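Right, one structure below, let's go through it.
Of the protein chains in this complex, one is absent; all others appear in place.
In this document, chain identifiers A and B correspond to the written order of the chains, with residue numbering beginning at 1 in each.
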Amino acid sequence: MDKEKLKEIFIEEASEIIEKLDIEIINLEEKPDDKDLLNELFRGVHTLKGSANSFGFKRLGEFVHGFEDVLDYYRGGDDVPQREHIDIFLDAVDVIKEVFEYEINDTSGVPDRYQDCIDAFRNLINAKKNSSESDEVSATLDDLDSKDISSEFALDDDETTKEQGSSNVTSLQKELLRSLSETEILLKIVLTLDDDLYLRGQDHTIFLRLLKSEGVILSSFWDLSKVPPLNELDPQKNYIPSVEIYLKTTKDIEEIGEIFEYLEDYEYKIEEISINFSDEEENKEEEKVKEKSAKEEVKNIESQPQAKPRKTQKSENSQEIKTPSASQQRSFVKIDTLKLDELFDSVGELVIAQNFLAENEKINNIKDENVLKTIETLSKITRLIQNRVMSLRMVPIRDTFEKMKRVVRDSSRKVKKEVKLIISGEDTEIDKTMVDALSDPLIHMIRNAIDHGLEATPEDREAKGKNREGEVGLRAYHKGGNIVIEISDDGRGINRDKVYKKALERGLISEDEELSDSQVFGLIMQAGFSTADKISDISGRGVGLDVVRSSIEALRGKVEIESKLDKGSKFCILLPLTLAIIDGMLVKSSGETFIIPTLSIVESFRPHEDIVHTAQGQGEFVNLRDELLPIVRLNRILELDNNNPKVCESTLVCAENENGRFAILVDELVGRQQVVIKTLGKTLSHLKEVSGGAVLGNGEIALILNVEGLYN
Amino acid sequence: MPKNVVLVDDSKTIIATAEMAVEELVSEGIINFKAYTNPEELLNDAISGALDYDLLISDINMPQMNGLDLSAELKRHEQFKNKPILILTTESSADMKTKGKSIGVTGWMVKPFDGAKLAKSIKMVLGL
Partner (left out) sequence: MFNIDGEVLNITLDMGLDDVVELKNFIESRLEYIDEIGIDGSGKDFATSSLLQLLISIKKSKPEIKIPLLEGCNFELKEFGKISWTEEELVDNG
């Protein structure tokens, strides 16, 4: 453990807490009287405060302290936070995020709203306090006062009895003093420990041990007069009301005093016994000591914090009735994602090796039933392991969706539109490695939906006969080997003609191109395109839809857009279930095997002569159900060889990319298979037609084709 | 024989800080140090006999169980009745101290603690 590691742990923990805060506050807005939520919030903030302070991150610690006080107030009382309070909470979380960054990057200063929020907290608390709490507070202080004064008197009693016996002790003390060396002082320590001494895990001997390490214990006097006979004795109770210890030490009185830190003030007394010494002096000494402990009493009173409102009975009961949420009933193990990746790789190798076995001719020719059966079992188990390991990396998309709640809230506020977010399919699972990369594109698309998708004002919507409140939908589900995420809105819809015209103007398309509706809509995600009349700052922040599209494509997914004028639009993100394994169609061309991601395949077929056409100077086409698809000869485009087999003697794989549909000509289809993707080295990775490699069962290497790069 | 010191706190940062603070004590064989983030787990281990301690340091505010309740529960068992307990708190109230005293906690330590203070307190309470 070193400072760096400690800092990492802190950052991890704090980040987790801060992320949860956002979500919990939004949930709180929907249910402001939910005390359990408030408690969760309080606890998160409380832990954050403790951790921040232990790091010396004062700015964060102090800020969070104010927040904590406010949350403590709400969780313990009947008062319910209103909308404007929730706004303050959300602002506070933003400030926390900023201060957090400042602290860990060691930047000086505080973010803009830092002081405002702190003031807001203070005002909030003061306003509430002034109503009814003040009486309670002063009452408690009074109680404390009287209690301490009485214990002061108790001290006095002890003093007087001691005085009586002191004359005897004086001569002993004089003798002890003589044994002192120059640097040593003689201390008299009186322990008047309570009867629950042992119960508190303490013992006279512990103090003796500690004292002996600070000096030399000369002598001790124990009052054993109160010890009862055996039948009344409970060894776990302390019957020794006082022990007087004489210690000679080179340390000073304060240092020795630290030893008794965990005792009550009345349980011990330390005095220095010094040389010039008469009864008068002794009294003065006693006075000084009395004064000292009296002063301590006063300090104690002052340091008692304000009384906090008591937790109501109601909140305790609500704990019992509450049904534990799904996540509380299961138990979890945290796994280092690095280890998971390694496991994944190994399983990938296992899959490949297993495939090898299954396809090996020699093995398949073994007539032994048992061997064949074993291989089959092996194959089944491998598939099972593969699925289970894959599922380890799958997490429900819920958290990502929850984050969007805040985005909707903020955006709708900013552009002054009324928006309702409807989430469904949040249990749908997605590969953990994709979750982070998905966040930004989702945020942007939601902002886009609110900013551009929905009508400019609620009034505009009403004029169309719609509800004032616009609906933004966020939905996730599995389809085939993919996960689909839909962002929909019931707003204006995309104007196809407008988009077409603009794209033409910008030179993104040419006049004679035949484009389907979805292709036209897709144009808005091309770089350098914008149909917004004015760029509002929330979605025009330098992150265009084109960046969204390329982010999705980097995840090997695609975005499809549907839209109906005045009804609304729907953006569909299709993503493969996992990044490391791809579902692909094996094809052969010029003796080489390639893999085409099934995500991009529409269908494959063996064309009849009649539907194949050649247009002068424009290449070959195939007529598939009245759609003319350009033919791309794989061997040519990859420069494998110059063969020119007849189209009707080959297989066509109809694929789709952002430029439209086309047909890839290959020699034959081999079969569909899941393969583990291996990234290509530097030399090959710049090839736009190829996106990776895979090792097949027979040991062969197959290149994975990048459909986007095959047809422009 | 090294003494067994156990810490329970739901903050991993606090635990990591403590681990760093007692490193020397541990390497010198003065104490063994074990940390829990879940008081229920600690309680189960203690009751089942899987855990024994010479000193328990406990946070107060934990999601599963309050530190004082944990202490009270542990002290109901003969084995832990007289073992010292230090409570970690960010601020102390007269209420809590009274409750603590009636349960029999040994002392209170304020969070954030500094490493040296923690090591010192451990030695002090155990009389080392």
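Keep in mind that, in the parts below, contacts are C-beta pairs under 8 Å (C-beta built on N, C-alpha and C of every residue); 3 or more make two chains touch, one makes a residue touch a chain.
Keep in mind that what you see is a predicted model, and the values were worked out from it rather than measured.
Enquirer: Which residue among A:I125, A:I217 or A:A456 touches the omitted chain?
Expert: If we include the chain that is not displayed, A:I217 is the one touching it.
Enquirer: Determine which one of A:S108, A:N126 or A:N231 touches the chain that has been left out.
Expert: From the options A:S108, A:N126 or A:N231, the contact with the absent chain belongs to A:N231.
Enquirer: Quickly run down the residues of subunit A that touch the omitted chain.
Expert: Listed in rising order, the touching residues are 161, 198, 203-205, 208-209, 212, 216-231, 233, 235-236, 238-241, 243, 246.
Here is the rule we use: only the chains that are shown with their structure count from here on.
Enquirer: Write out the stretch or stretches of subunit B touching subunit A in their complex.
Expert: Residues of subunit B touching subunit A: 10-14, 16-17, 19-20, 23, 55, 61, 63, 75, 81-86, 90-94, 101, 104-108, 111-113, 121, 124-128.
Enquirer: Spell out the part of subunit A that touches subunit B in their complex, as residue ranges.
Expert: Answer in residue numbers: 1-2, 5-6, 9-10, 12-14, 43, 46-47, 49-51, 53-56, 140, 144, 196, 198-203, 205-207, 209-210, 236, 258-259, 261-262, 304-305, 307-308.
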